[in-house]
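Of the protein chains in this complex, all but one are displayed in their positions.
Moving on to subunit A:
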Amino acid sequence: MKIFSESHKTVFVVDHCPYMAESCRQHVEFDMLVKNRTQGIIPLAPISKSLWTCSVESSMEYCRIMYDIFPFKKLVNFIVSDSGAHVLNSWTQEDQNLQELMAALAAVGPPNPRADPECCSILHGLVAAVETLCKITEYQHEARTLLMENAERVGNRGRIICITNAKSDSHVRMLEDCVQETIHEHNKLAANSDHLMQIQKCELVLIHTYPVGEDSLVSDRPKKELSPVLTSEVHSVRAGRHLATKLNILVQQHFDLASTTITNIPMKEEQHANTSANYDVELLHHKDAHVDFLKSGDNHLSGSSREGSFKETITLKWCTPRTNNIVFSSISELHYCTGAYRISPVDVNSRPSSCLTNFLLNGRSVLLEQPRKSGSKVISHMLSSHGGEIFLHVLSSSRSILEDPPSISEGCGGRVTDYRITDFGEFMRENRLTPFLDPRYKIDGNLEIPLERAKDQLEKHTRYWPMIISQTTIFNMQAVVPLASVIVKESLTEEDVLNCQKTIYNLVDMERKNDPLPISTVGTRGKGPKRDEQYRIMWNELETLVRAHINNSEKHQRVLECLMACRSKPPEEEERKKRGRKREDKEDKSEKAVKDYEQEKSWQDSERLKGILERGKEELAEAEIIKDSPDSPEPPNKKPLVEMDETPPVEKSKGPVSLLSLWSNRINTANSRKHQEFAGRLNSVNNRAELYQHLKEENGMETTENGKASRQ
């Protein structure tokens, strides 16, 4: 699990000297004549690749597999060596892709067979490789910066893969010595540098390649420690496909890869569209995808290892997805997946491979079955693509430790039946996440973290959120939705405010018309609360909701002001209403009295409404007018303080100013206009006024001390 192991940095050093232009002596037929056209035409002579071409395409294949499976944090630096070293790319992540490398290689071109062999050497490349290993990668830099004083934990290891044509074993030894010495020198340099790192460990992989049919002048040698820093191994490989096979084996060793063969893939025949045959496709991936097989020692699965090859492959059977349901079943289900590993097809361009990968890239998933000796079916893996990348998912196929758990309905809160499931579903959809790739900045210039914004939003949206239907009135009312959906926002537009006000007027109107409210009667005997009591409950709840947000912005406060203005009633009216109700009860609910009362009330209401509407218009016209000007309707201040305590504790505001203090301040300013302020308070310092100041003038200092002692 180390990021900075040897495979963090790989340097390819490929020989570009004249002898690499030599043919690998393995012929490729490229002019495959299609039947019916063969008469009288002699196919063009086969061609053969040069040692250089073989080396380059094998190393590109190594990189292709590596980039497919480890698109990040595994880096390649490509160096070509002839009369000097040509470094084709850097460690930066942008340089890490096949296209860049291919373009750079095209610029270098094939070796010139007529160049002076004396001037050319692989040594230039090896020296440059050591040099480049000392250079810090962006990942190393990032880790070092993050670890600060523990920066030395960040390792610097690497691997040099050198493809050359050596003359003899002693020539190989000379190359090794050179690397050894260069490391020694460069480590000295790096010790005194801030942007270079000493090489702690270097793995040198020397590949001697030679034309097919020739005898090798160099012998293979397994990995050997040349010094505590340097290990070296020598591979003597014939060019052509042998070299490609070797590098394929090496990439698997270097990056802990394993192979899985998907078998029984049904595919339409190219020639006969109606018939289908079964194909196999071999994929490479990190070996952890086989962790269950490895640990249980279930070796019979890997019986299909290919002869003469190091490689073993595990066979998994394609499970044809149930028809119609292919897409649906795969996405709506959440599989218990213990690992997901990127894959790379071994034979990327073959028809079976591209059929499989295209099938997956189109968004479909395939379950894979592990053949067992017993014949029982076990689904152990799943192939699935995510955003153009294919992953092999490991599904848990063993027994769950969470068997037969108690159902959620048996636990706390399980017997409550009126949760606001749909509303919370709506809430969840509003609080879905989305990626923000471009950095955003807050007003203070600091970087804004989108996830913190998401938490903030959840905090706002839940300030008042009753969990069950019978706990709420306003959230059961369609009429409240326009207000409830916007009041939770961080800031409101003028239109939002207007909508909130309209909602409130609408409610006033409902109250005037005496429309029924969806008040829960659960747990109450009889018909439940009276209509006006219902409205009182509703207004209280609405107030609680709006109050929870008045700190968000000045516009939120305006909504509250509107709400308070609308719901507040002159005390005489309240009184009369109460008396009226009593009388009403006494007089056996005289219909007439109610009607009279209603009429009177509705007139009052409509008068008030007019005023409010006019005010709303004014506000729109001059949006930033100060609200407490004497011209505007009196701010509501009739709410007794007891009401404040009734508001539920959901209003814990996070800001430095508490809701209570904010509200009291408002009340105080409003009240202060109605009376002359006490002289003592006016002259007070920190709300402390010195009493009996005249005594001080008369008696000097002493009383002040007395005053202090008596704590005023």
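Before moving on, here are some points about what is shown:
Definition applied: a contact is a pair of C-beta atoms (placed from the backbone, for glycine too) under 8 Å apart; a residue touches a chain by one contact, two chains touch by 3 or more; residues count from 1.
We take it that contacts and distances are computed from a predicted model.
Candidate names were "Integrator complex subunit 14 isoform X2", "AP complex subunit sigma", "Immediate early response gene 2 protein-like" or "Phospholipid-transporting ATPase 3", and the UniProt protein name of the unshown chain is "Integrator complex subunit 14 isoform X2". Considering the whole complex, the residue from A:13, A:154 or A:218 that touches the absent chain is A:154. Contact with the undisplayed chain is limited, among A:114, A:195, A:399 or A:513, to A:399.
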